[in-house]
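A single protein chain has been omitted from the complex, and every remaining protein chain is retained in its original position.
As written, the chain order gives the labels A and B, with residue 1 at the start of each chain.
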Amino acid sequence: MSVASRVGEDIILRRSTSIAGKRSVLTKFAWVVALCVVFVAVLAPLLAWHQPIVCKYQGTYDFPAVVDTVRQIPVLGSYLEKSKPFRFPTFDARKTLDPDSFAIWPPIPFGPIELMADANLSSSRAHWLGTDDRGRDVLARLIHGTRVSVRVGLYSMLLAGAIGIVVGAVAGFFGGMCDWVCSRFIEIVMCFPAFFLILAVMAWIGEGLTGVILVIGFTQWTSIARLVRAEVVRGREADFVMAARSYGASNTHILIRHLLPGALGPAVVAMTFGVADAILLEAGLSWVGVWRSVADAFVGLDAA
Amino acid sequence: MWRYFLKRVLLTVPTFVGVILLTFVVIHLAPGSPATADDAGLGDSGMSAVEHQRLRAHYQMDAPLHVQLARWTARAVRLDFGRSFANGRPVSQIIAERIKPTLLLTFGTILIALVLAIVIASFLATRCGRPIDKLILTGCVGLYAVPPYIVGLLLIWIFGVWLNWFPFAGLTSDEFSSMTTWRKIADLAGHSVLIGLCFVGPLLAYLIPFIRASLLSVLKEDYVRAAHAKGLSTRRVMFGHVLPNALLPLLTVLGLIVPAVMGGSVVLEVMFSWPGMGRLLYESIGRRDYPVIMGMTIVSAVIVLLVTLVVDLLYAWADPRVRYV
Partner (left out) sequence: MRCAVALGGPVVVNPPELFESQPSDRALVDSDATLQCRLKAEPSSFNPVLMFTAIDAEFDYLLWDRPFLLDENLQWSVNPEMVEAFAFGEDHLEATLTLKPGLRWQDGTALTSADIVFSWSRILHGKVLARKARHGTDEITHCRAVDERRVQFKFKEALATNKWSVDFPIVPRHVYEPLLADDPSMQRSDAAVKANRMPVGNGPYRVVEWLSAERIVLERWEAYSGKKPAFARIIFRVIPDNNAALLAFEAGRIDEMSLAPRQFAADTNSARFAKVGVKAKGEQWTTYYIGWNVGGKNAFLTDAKVRRALGLMVNGELINKQVFFGLFERSVGLFPAAFLPADVERLPPKFDPVRAGRLLDEAGWTISEVDGWRYKNRPVDAPNAASVPAEFKLNIVSASQTSPRVADIFQSDLRKIGVRMGVEVLEWSVFNERNLEHRFDAFLSAWTCGPDPDEARNLFHSDAKRGGRNYVAYENAAVDDLFDRGRRTVDSDARKKIYGDLERIILADAPYTFLVDAPTLWAFSHRVRGVTLSPRGPMHAFPGMRAWWTPRKPSPAN
């Protein structure tokens, strides 16, 4: 199909090698920052939460914030339950816990959705970055907002990557009619006004992070698909594929073992840029008012 | 060449039909309808069941979807895209009005960004690895990550409010219709500066690293070394041999950028009260103004496909090998 994608992929490949090739100070710094962000995202409840990490309550030791951290892991988390008083909505750990009893609180002892009753406080020792217009601790929201951003960025790009790689590989490898259909499909999605899809999906799936992730994932896969397709087309005629064919390797084998590894490089680079785009897109969505601002998605965590 | 041209043109037809079909189905199946969108609703007026039924009939929503699609297609092939639900004006007229500011912005900003990016990238390519190179590259990444509405807000504050250099709302001054042609151009340019900068920023952030990488890879080619060996000056090598070859891939990127900028940015257009396409689409979606949405889909699809087509044809012209792929 269009020449455009072939050249585009060329450039991205070049860019990817130039980025990965140099382990400069800058690269190291970028790694550190990225790791910090992930660290904050994964351990958010241990850094800022409305319940302590460890405490002694009525004679037993409880680990509410730790349990909540684990509970955020998909699938695995649902097997774990918080101990009794701490999972009660009516239970206010800050008021109920004896001030003298043993308790280790997270460094920021506030949850992201806790209303503190005093809005727009400037920074103080209690609230390091102050409180926002609804009286919630800004730092706590920042920490949990990071979590949401990371989740949106990663999950939506994983989804986009999965769709893009499958569609691109199928199109490129089988060629002919199959390629024709897939390529048209890619073009159609590229031309489609994504904003409307976003509105539609939001209304069908309902509010929540899942909707945002699905929408971004389902609309942002096209460039990945084009890159993968171009790479597979190029590799299809390569000598090593010919060799594999000659000793009777199956199509699937050739595609998965010989062609895809080469095609993944540019796809991964495109996905990395996609993560940034996805996070900005999500912020844009909340700006437009299609869905509630970043960390409000957190309401889902303990209200649902 | 002609066979290739014909093939490429024919290929856009199914895509075009697909986009229209998909858009039509999605907007009609999406929840909400023009009848519920313009209900003055919870205000103080009465909205009876009869009234609601009348609205549905007025918007011709009682027919099944395929009948509506057939009706719409029958009119659209005669280039009649219907009338806006909101105000009864012909869709073509509304879009014609709103596409002008968008075209001005798109081609203005892309042109400026391209020139700037090429100059800066050439400068960087010859200083590869030096601190200034790293600094600007990092700056580009940073610029890319800043949400455009923050840039917009800053620009409005600094140049609109504080320094009061440029107007920051709308497209024209009140006296526009009585101005001379030159004054008109100056007026339009003045109104476009701030919102234009918001578009130029991310474009630069995207283009500079791209062109720089492209230049660097060309610089490694044998013919460049040969040119140097011939004793040509660095400048002659750069402008005579390197740039033309390095800029070829830029065509592709242009094919991606034009539609993206063209689609406009709702956020920026709202912020600058800019009467462009992005705002029109956003408002039309909110009102479920189906004829306008369909009209805009067609326009944007035509632009995307046209740009891709032109880029591909230019490629085929510049590099005959691709025609036989």
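One rule holds for everything that comes next: a residue touches a chain if its C-beta (ideal position, glycine included) is under 8 Å from a C-beta of that chain, and two chains touch if they have at least 3 such contacts.
From a predicted model like this one, the values you see are computed outputs, not experimental measurements.
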Full-complex contact with the absent chain, from B:68, B:126, B:172 or B:245
B:172
Based on the whole complex, identify which of B:110, B:124, B:151 or B:270 touches the chain you can't see.
B:270
Contact residues on subunit B toward the hidden chain run 31-33, 36-55, 58, 83, 86-90, 94, 97-98, 156, 160-161, 164, 168-172, 174, 177, 270-273, 275, 279-280, 283, 286-288
Against the chain that's been left off, what residues of subunit A make contact? List them.
87-92, 113-115, 117, 119, 133-135, 199, 202-203, 206-207, 289-292, 296, 299, 303-304
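Criterion: only the chains that are shown with their structure count from here on.
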Whole-angstrom distance, CA centroid of subunit A to CA centroid of subunit B, is 27
Please give the residue numbers of subunit A that touch subunit B in the complex, ascending.
1-8, 10-11, 14-15, 18, 24, 26, 184-185, 187-188, 190-193, 195-197, 199-200, 203-204, 276, 280, 283-284, 287-288
Show me the residue ranges of subunit B that touch subunit A in the complex, using the header's touch definition.
8, 11, 14-15, 18-19, 22-23, 26-27, 29-32, 134, 138, 144-145, 147, 149, 209-210, 213-214, 216-217, 248-249, 251-253, 255-256, 263, 266-267, 281-282, 285, 293, 296-297, 300-301, 304-305, 308, 311-312, 315-316, 322, 325
